[in-house]
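Of the protein chains in this complex, all but one are displayed in their positions.
As written, the chain order gives the labels A and B, with residue 1 at the start of each chain.
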Amino acid sequence: MNMEIKKSPLHHEIYVVFIKDVKSELRTKVAANAILLFALTTLFLVSYVVGPYRIAPADQPYILSAWLWIIFFFSAMSGLSRVFVKEEETNTSIALQLAARPEAVFLGKFFFNLVLMLGIALVITPLYVILMEFPVQSWSHFIIVIFLGLTGMTTGVTIIGAIVAKASMKGTLFPILSFPIIIPLLLAVIEGTSMTARSASLAQTMQLTSVIIAFTGAMFVLSLLLFEKVWLE
Amino acid sequence: MKILIFLWIIIICYLSFLFSPPAAGFIGESSRIVFFHVPIAWLTVLSFLVAMIQAIRFLKTRDPIYDLMSAVACRQGFLFAILATVTGSVFARVMWQSFWNWDPRETSITILLFIYAAYLVLRASIEDPQRRAILSSVYATFSFIPALFLIFIVPRVYYSLHPDTLINVQGKIQMYGRILFTFVFSLGGFTALYFWMYNLECRIEKLLYRKEGHYD
Partner (left out) sequence: MTEFSDLLALAVVNVLIWAGIFVYLWRLDAKVKRLESEKE
């Protein structure tokens, strides 16, 4: 019997994977809640324990930037592996392997993770700026850096989630594997965020931004290439 | 061949302690550690490269032996990273009176250490040999990009922001005459030693693999 499966266009498959995850997430809201709660708890802890007045104004850009990204990073660690881990746990992984192309699965889940993180950022960032009195000098730069940073983080971390889903000790393994990968990006992004709080030269900002974009781009391409090996049995 | 490598290392010892003079700008004789510390750091990077290449070969051919050879490189690279960090820290203590400074290069070697450690943890956490091979190879390949950034880009970008780079100072110091000779000689000797060590451990892995069918 000739089993010719008609391939639907890539963007359609990506969309389907994405929507499926969104729908299942909206039903239970597990990942979103986990990330949100983690982020809020850390934020309030930092704000309560240290607060904006205990840090010298000269140090504020660096310290506050670092904390913001620590919050983002660990929030990501608490929620972004779910897209893959839940497929393994509910045994839908094989079905998904048959239903969609690996690239589509990766991209669909990547966009899901990205939307998740950006959503969290929408809540956390304003709160952080208000509670910690983050002295943003250039709002456009600030928003761009946050967006680029989160995109880069999600890019690096999605495929790690896929790897972790197929291993054991998934919860603890995810940060262990992700941290060394993401650190170069975090260093650049934290520096970039601190630049928006103090007057930094355009040259420096450009250099840092190009590092961030280069890193994200390289990770993205490599993830696309490697994902198939991880995903297919 | 092995005798040659041994003699090479012995000569390195002679050269680095007795032949070359202490470098200006360093406290006392502490510059001599450069002849050991930098080659070891180089070996860490070389190991990573080898590990990545073997990992890619595995992913292309699915022959488990490549994955085993990749793991060997990672284990050795981990060892070298530890040695590099320790020797660097000792040097920092002598030069700047503190064991650790979070200077960009120091940070990079630490992260590299973490990448190696993460790889080994990943390997340890998967039972099925086939799956372990695939996932470790993917991780080794994937982490090459961050490693590249750490080794080459971070020190360059952050030198402009943190003027107190330690090992970059070495790069800036002109090496001349005996010091340069000793340094290059040491670099070559350690590389030769590495290839022998790597070859040896790979042969052991191959033997174990043949004996037990599939073994870790």
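The working rule: a contact is a pair of C-beta atoms (placed from the backbone, for glycine too) under 8 Å apart; a residue touches a chain by one contact, two chains touch by 3 or more.
What you are looking at is a predicted structure, and each value in this text was computed from that prediction instead of being measured.
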item: Missing chain: touched chains present in the view; value: B
item: Touching the absent chain when the full complex is considered, from B:Val86, B:Ala124 or B:Leu200; value: B:Leu200
item: Chain B residues that touch the omitted chain in the full complex; value: 2, 6, 9-10, 13-14, 16-18, 28-29, 196-197, 200, 203-204, 207, 210
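Keep this in mind: only the chains that are shown with their structure count from here on.
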item: Chain centre separation (chain A, chain B; CA means) in Å; value: 30
item: Residue ranges of chain B in contact with chain A within the complex; value: 59, 107, 111-112, 114-115, 117-118, 121-122, 125-127, 131, 134-135, 137-139, 141-143, 145-146, 149-150, 153-154, 157-158, 160-161
item: Footprint of chain B on chain A - complex, ascending; value: 156, 159-160, 163, 166-169, 173, 176-177, 179-185, 187-188, 191, 204, 207-208, 211, 215, 218-219, 222-223, 226, 229-230
